[in-house]
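Omission of a single protein chain aside, the complex is shown with its protein chains in their original locations.
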Amino acid sequence: MSKPIVATTALASCFGCHMSFLDIDDRILQLIDLVDFNKSPIDDIKTFTKKCDIGIIEGGVANSENYHVLKEFRKNCKILISLGECAIMGGLPAMRNNKDSIESCLKEAYQDSPSTINKNNILPNDEELPMILDKVYPCHEVVKIDYFLPGCAPRADLIWDALVALLNGKEIDPEYKTYKFD
Amino acid sequence: MEKTVNNIITHHANDKKRLMDMLLNIQEQFNYIPDDAIDILVEKLDLPKVHILETISFYHFLTLKYTGKYTIYLNDSVSAYMNGRKEVAKAFEEEIGIKFNSVTNDGLIGLFDTSCIGMSDQEPSALINNKVFTNLSPEKVKEIVKNMKDGKDINNLMKANLGDGKNSHKLIHSMVNNNIHIKKAILSDDYIPGSALLKIIEQERMEVVNEIENAELRGRGGAGFPTDLKWKFTAKTPEGKRYIFCNADEGEPGTFKDRVILTEKPELIFEGMAICGYAIDSDEGILYLRHEYKYLKKYLENILDKMRKRNLLGKNILGQDGFNFDIRIQLGGGAYVCGEETALLESTEGNRGEPRYKPPFPAVKGYLDRPTVINNVETLCSVVKILNKGNYWFKKMGTEESRGTKLLSISGDCEKLGIYEVEWGITITEMLHMAGASNVQAVQIGGPSGNCISQDEFENQIRYSDLGTGGSIVIIGNKRDLLKDIVLNYTNFFIEESCGSCVPCRNLIVIYRNTLQKIINGKGVQADLDNMLEWEKVMKMNRCGLGQTSFHPIVTTLKNFPKLYESKILEDSDIISTFDINSAIKEYCNATGRKPNIEE
Partner (left out) sequence: MKKKFKILIDGKELSVKHGQTILEVASNNGIYIPTLCNYVNLEPQASCRVCSVKVNGRPMTACTTTVRPKMEIENDTKEMNELRKIIIETMFITGNHFCPSCEKSGNCELQALAYRLKMDVPQFSYSFSNKDIDASNPKLMIDHNRCIKCKRCARGIKTDDGKDIFAFKNRGKKIMISIDNELAKNISDEKAQEAMDICPVGAILKKERGFIDPIGTRKYDNKPIGSDIEKLMEVRS
């Protein structure tokens, strides 16, 4: 019997949730017995090569690339999990959400800050760059998300317990100590 | 300024419980409440500054900023929009040259929105320096603004005749019309002030209460609590100071019946209060008058004076030794929630109008912590009539569980807008016929906090256990967009008027509105409809009647007009309907000059 396939990605985030994922210590050996990975930084597969059972999303949706990746995940994964505060509520990147406008954010970052040297006063506009969204969106405000594992970063035990539960067709019932928003 | 403020404080005997009056007086003097005035109040009344600011910032008509030499409050209720409010508002903005909620640079004119001002049968209307201007049109707005710029007196801003009945009395001097179509028990012309008092002073206190009990009178505010029980609870409390309040804070959008009673039959109300005073042994009554009806205050105070002169109020009323009762008028500050009886008491005590938790009920612990009866205007009028003509006479009208008559304020899409005093038990069909309404899509019974019914219920009756109502009836024709024109407006009204204390009333109602807007925008999904029904349970956990009903506009239409909602929702999808990538990148593209390059 083939193993369930897991895909993971990091959108607008710090990769901390992935680090925490790796923090399951020696259980990572069991994990390899339990699942195969497809598109994920863990195996460095860049695009989906097959349909997956579980997609794990770290980070919120801050730009057009995040949006495309998230849509791909929704298309290719049966179950999607928002992992960590950024995926769940925008997190640190979303601290720009209550600022006046994108323009003022960009100006602050690239023109007006005391440490900036930007002789031509250009706001980043290269065609290769993803386009920045008006705010950082929690993933579930863009596509349907099935499960949410909070934390900044989520505790390794929480990620492990949740994955094991899902793989065994059980409800996720997190332990109190592992279920935190920070 | 210092002298003026000091005089105001002294005029109210340095009594911090009269803070509302002081603030209203200061506002009237300066068209705002200057910071220096607050400091004087802090010093003289020994009140914390944050407390005074708490009170000021709660009321719509108390402001910390100057509102202009001419202050315009244009009503934004459903009835106003039905009659061209949009064009009138635009005309005001264009003629004055400012947007709403601002004041001209020279301080001449301030333009503001306001919730229903009780003129639904003569909309669009506005309050300008507390004077009512009805049946406005863009042409009339032009005239008004021009006259303002010419510095004309408030009475000469617009050519208009004085209204009917007492509206033309010199102390009212208003263009408001009564529009009374049917008079019965309360509005009938056979009333002689003092006649009921003359009768009851021959009786024992309890006999009076018993007569009310036998008439099976229920409160006319909408909840329908038996009036005699309210009185008995208070009468049972240990001896001491008791208060009687008349709730003339009718703020339910679409209702204006108290305004007509206050104009035409104020003696009835005051006599009813005196009778209650006799029955429960109280010597002090307070009529809480909504700020929007301030134009009636002088007239009402004159009536009180006349009644005092005739010894219908004052000491030893009608020669009855020890029967002392007098009434003062407490003006509100512009807050719908103060129609809730405990919020009304808080307001009268000089606080923000936040409803209290119950128990204790006002009957036991009310104004200034003393036992207090609070009755609706119409209830008190019914009391006088019952004592005048006997409970049998009263019970012959209406139905078994809804005795007597009810004043309906009818507005909206019909020919004969105005006041109808009918017996309880009238069907909606009969009512619509009476008002000359055809092609009716829906009828809003009891205002936004009531029920929006469809044709399926037009054979139902207006009575407590069927279609209960405080009296606001808005008829909505077939051509109206029910969700956009009516439900959205009503929901916004509740958002504006919530006291903000209970979490569901403060937060969830905004979520309701946003969800409705989402559906109107064509982005709704089935889950939105299911959720809105589910949240009902949370809204019912709110403390007061406002919070417990503010979802009614949405939920009653969702239940009674399901197709209206269902036809607007989208199929379920993995992509969230409200997310739109193209509008999400717009701001960035504008800022950087890039062209959108999203490939789907």
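When the chains are written out, they are named A and B in that same order, and each has its own residue count from 1.
We adopt the following convention: a contact is a pair of C-beta atoms (placed from the backbone, for glycine too) under 8 Å apart; a residue touches a chain by one contact, two chains touch by 3 or more.
The model shown is predicted, which means the values in this text are computed figures rather than measured ones.
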Visible chains in contact with the missing one: A, B
Contact partner of the left-out chain, one of B:179, B:402, B:542 or B:557: B:542
Residue of B:499, B:532 or B:591 touching the missing chain in the full complex: B:499
Touching residue (missing chain; options B:335, B:380 or B:558): B:335
Hidden partner interface residues of subunit A, rising order: 82, 85, 88-92, 94-95, 97-99, 135, 138, 140-141, 147-150, 152, 176-177, 179-182
Contact set of subunit B toward the excluded chain (per top definition): 48-51, 53-54, 57-58, 335, 337, 352, 357, 359, 495-504, 506-508, 510-511, 514, 531, 535, 537-538, 540-543, 578
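To be clear about the criterion, only the chains that are shown with their structure count from here on.
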Between subunit A and subunit B, centroid-to-centroid distance (C-alpha), Å: 51
Interfacial residue positions of subunit A with respect to subunit B in the complex: 64, 67, 71, 74-75, 101-103, 106, 123-125, 127, 131-135, 137, 140-144
Touch list for subunit B against partner subunit A, complex: 573-576, 578-579, 581, 583-594, 596-598
